[in-house]
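All protein chains but one are shown at their positions in the complex.
Moving on, here comes subunit A:
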Amino acid sequence: MIIGTTVTLAFRAIMRHKLRSFLTTLGIIIGVAAVVTMVTLGNGATASVKESISSLGANILQLRPGQGFGRGGGGPRPPDFDPDDVTAIAQQITGVRAVAAQAQSSGTAIYEGNNWSTTVNGTTASYFEAQQWALQSGRLFMPEEEEAGKSVCIIGSTLKNNLFKQEDPLGKQFRIKGVSCQVIGILATRGQGGFGNDQDDVVVMPIKFVQRRFTGNRDVSMIMIAVDDAYETSAVQSSLEGMMRERRNIKPGDPDNFNVFDTKQISDTLTGTTTMLTQIVTAVAGISLLVGGIGIMNIMLVSVTERTREIGIRLAIGAVASEVLLQFLVEAIVLSCLGGLMGLFLALIATAIAAPLMGVPFLFDVRINVIAFAFSAAIGVVFGYFPAKRAAALNPIDALRHE
């Protein structure tokens, strides 16, 4: 018998029992939908984590005083860095693409009737180079402006929108913490940072100006180091740590009083966590798919018993065992494939609804759809074979007598 005919027969048998067929495939529908939805949403979550991390800049090391993010327990406050540290890093560590010293402060910016509380970041032009953060308009600091600590600033888009509204801020003067400052550049919008902070809510000024007018000392509170792509970040990190221990006179065995924060490492950790969670949920969903397969086997076995007489008729009028086997097998496969298709459709709807609610991008993954569908078809083969085998082995005389 031709395969096409068998498929026709299978469709007829399925359509004859619509409700039963639907209930049979429900397990597959839910299983496939669950797997595909979880993987798609998981991929979206991973992508959004990666995106927010990469907005910190790729291969960036941040050198801060103290251990971890806090400034340490009750002991003396670890000293900040000094400008010579920055020069030393730039000159002595191999694999460094750019180094930028930072001195941070905060204050309220005032322009005409508007005021806006923001972060003041004192740094150098290499800060933008290190983070590969482009300007939307205007220009960077000139070396002589940095050297002299002139009162010029580059502002982020959040500050621009809140302080200047529709006006073009370039060349305008605004006041911050009692000093006046001229806008020379506007940064391109970056969006949320890895910790949910708004990176665009910032005013960047030459570090010498911030030190002189705001912090009152020459301390550098943070150093940003961009690692050349050709070098291993970890190697650069360890030579950096070695040098800093030496420069800060830390005795062997004593703990560091500074820390190096690797954005790539954070990115890997967060991505790894999301991926692992996705895998766990997918595995659970996969189990439900397996249970769905067992459901199909169950119903097919019942179906074989219920249709014993039909099988007897088919055998009597000249069906050979392999044709009966094929018929039941194809029926199981068609059932599970239909279930798979419905599951994919359901997953499409579910992800399209859930992705915006969860705030993750909706990434349609062809691969997982193909895999889930192939898996549902395979379930049809595996769990359909046993009932089909049983049907084919029936004795026509007994089958015809079956009530």
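In this section, contacts are C-beta pairs under 8 Å (C-beta built on N, C-alpha and C of every residue); 3 or more make two chains touch, one makes a residue touch a chain; residues count from 1.
Keep this in mind: contacts and distances are computed from a predicted model.
The chain not displayed here is annotated in its UniProt record as "Putative ABC transport system ATP-binding protein", chosen from "Putative ABC transport system ATP-binding protein", "Cytochrome c-type biogenesis protein CcmE", "Cysteine desulfurase" or "ABC transporter".
Listed residues A:9, A:89 or A:338: the one in touch with the omitted chain is A:9. Of the listed positions A:284, A:321, A:349 or A:370, the one in contact with the omitted chain in the full complex is A:321.
In the complete complex, the residue from A:170, A:313, A:348 or A:363 that touches the missing chain is A:313. Per the touch definition above, the residue from A:291, A:370 or A:397 contacting the chain not shown is A:397. In the full complex, subunit A touches the omitted chain through residues 1-2, 5, 9, 12, 16-17, 309-310, 312-323, 396-397, 400.
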